[in-house]
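Of the protein chains in this complex, one is absent; all others appear in place.
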Amino acid sequence: MKFVKYGSIILITFVIIAGLAIPLSPAPQSWLQFPVIPALEQKARNIFFHVPVAWTTVVAFLVSLFYGYRYLRTRDISYDIKSVSSAGLGLLFCFLATITGALWAKFNWGSFWNWDPRETSIFVLLLIYGAYFALRSALESEEKRAALSAVYSIIAGITVPFLIFIMPRMMAGLHPGAKGDPEGAGPVVQFNMSPNMLVVFLLSLLGFTLLFVWLFNIRVRMARIEYERSSHHT
Amino acid sequence: MSTLSSTYALIRKDIQSELRTRYALNALLMFVVTTVATILFALRSDQPTATVLAGMYWVVIFFTAMSGLSRIFVSEEERGTTMTLQLVASPSVVYFGKLLFNVVLTLSLTLAVTLLYTIVFSTSFTIQTPSIFAVTVLLGSLGFASAATIIAAIVAKANTRGTLYPVLSFPVLIVLLMTVMSATAKALDGEEFGAAMGDFQILLGYILAITGGSYLLFDYVWKD
Partner (left out) sequence: MEGGDPPMIDVTLTATGITKLFNRRMIFREISFSLKGGDSLAITGRNGSGKSTLVKILCGVLTPTQGTVQFAIGGKRVSIDAAKDYLGLVTPYLQLYDEFSGWENLELLSRIRSNDFPIDERAAESLKLVGLWDRRKDMVRTYSSGMKQRLKYAFALLHRPAVLVLDEPTSNLDAEGVEVVKRVAEAQRASGILVVATSDAIEAQWCARELRLGNQTQMVTIR
């Protein structure tokens, strides 16, 4: 765990500094200069924060699904604890992804929200998380709560690939990398990033993932303690 | 095959029950009429474009379905007949029986709405490519029914059923709604059948994925 904690602190700090401080120049000479991407310029820095956060929320969702599935197979409540802990983090990261995305949209395209496919996808994920917690609060029996929320998240999870992979291809969107994107101002999809940007980006991805693992670990331990405490009262 | 005859018998029971009590039918009918009337009032004499019409069409279906499709499981739970069903039918029979009943209900609903639309919006609701429309309505109904059934089963076991059902259904149905609206718009605009193939593929994939997933997971929801 030490590696995870220190790793995430170091990496994210580095990314914040590097991502924000390294200057842009039209013809980068050294490693300490980022290229200027035509339509994006300074706004490209968003990629170091928005994308990893969005990535983390998807990871959190998958983790939650996995533990939900394990619960259904074993009926072991500790899997449900892990599933809901991950979902809570996923919800948090999803909010962050939506907000960072909307801020960027405002600066880039003029309005906070446009219903382009990727924006819609993150919104749907937000709705799924919301529905998941709404369902859990409507179920009193612990076993039912665990089983039904696991089933719901799996069913909802089944629709997500349809969203993510299919919609952007079918509909022209504003997001970089979508069909109809003029100059391929899509550093993400085409990995046209310059090597130094790529390094910072990947480090950010790793840093946020480690952060997720750390937070997940804390939440699960806390939830376990609460669980033990409340069983001694019955 | 006895599973087939069991399933058929279950659907028959649900249909007979529905014809006698008319709970779902009445709710659905009222909902369709009031939503279409509201749209009419909102529009006054404006005639909407094809995209708007396509959107509204499915909005009416979505909200009406939300008010009616959860009944198949909620009614059993409310009246305490869930156990009775569990004693006579295996989970697969219950799942397919309820699913097919919902399919019948949704198809009837789309038929009713289509009829209403052609009467009320006679000038602008002209389906220029009926083949696209027919396939879209069929696949869309199957998709609605399959998602609605598993979620109805989940919601029936919870406490605050009324508001929970739309909350759970909407995220799952978004893919369906977007695809179906896009295809319907094409039907109204008179595009040729091939243009909607992409939409149909997605719909088919969606139906298979949701139905398959629901079937595999149904036991965990149905059995206490």
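Quick notes on this structure:
Should a chain be cited, it is by its letter among A and B, assigned in written order, with residues numbered from 1 in that chain.
Convention: a residue touches a chain if its C-beta (ideal position, glycine included) is under 8 Å from a C-beta of that chain, and two chains touch if they have at least 3 such contacts.
If you're wondering where the values come from, they're calculated on a predicted model, not measured in any experiment.
Although it is not drawn, the missing chain touches A, B when the whole complex is taken into account. Of the listed positions B:Leu10, B:Leu99 or B:Ala187, the one in contact with the omitted chain in the full complex is B:Leu10. Within the complete assembly, residues 75, 140-143, 230-231, 234 of chain A touch the chain that is not shown.
Chain B meets the missing chain through residues 2-3, 5-6, 9-10, 12-13, 16-17, 20-21, 79-81, 83-91, 93, 223-224.
Just so it is clear, only the chains that are shown with their structure count from here on.
Averaged C-alpha coordinates put the centre of chain A at 32 Å from the centre of chain B.
Residues 72, 120, 124, 127-128, 130-131, 134-135, 138-140, 144, 147-148, 150-152, 154-156, 158-159, 162-163, 166-167, 170-171 of chain A are the ones that touch chain B when the two sit in their complex. Per the touch definition, chain B reaches chain A in the complex via residues 147, 150-151, 154, 157-160, 164, 167-168, 170-172, 174-175, 178, 182, 198-199, 202, 205-206, 209-210, 213-214, 217, 220-221, 224.
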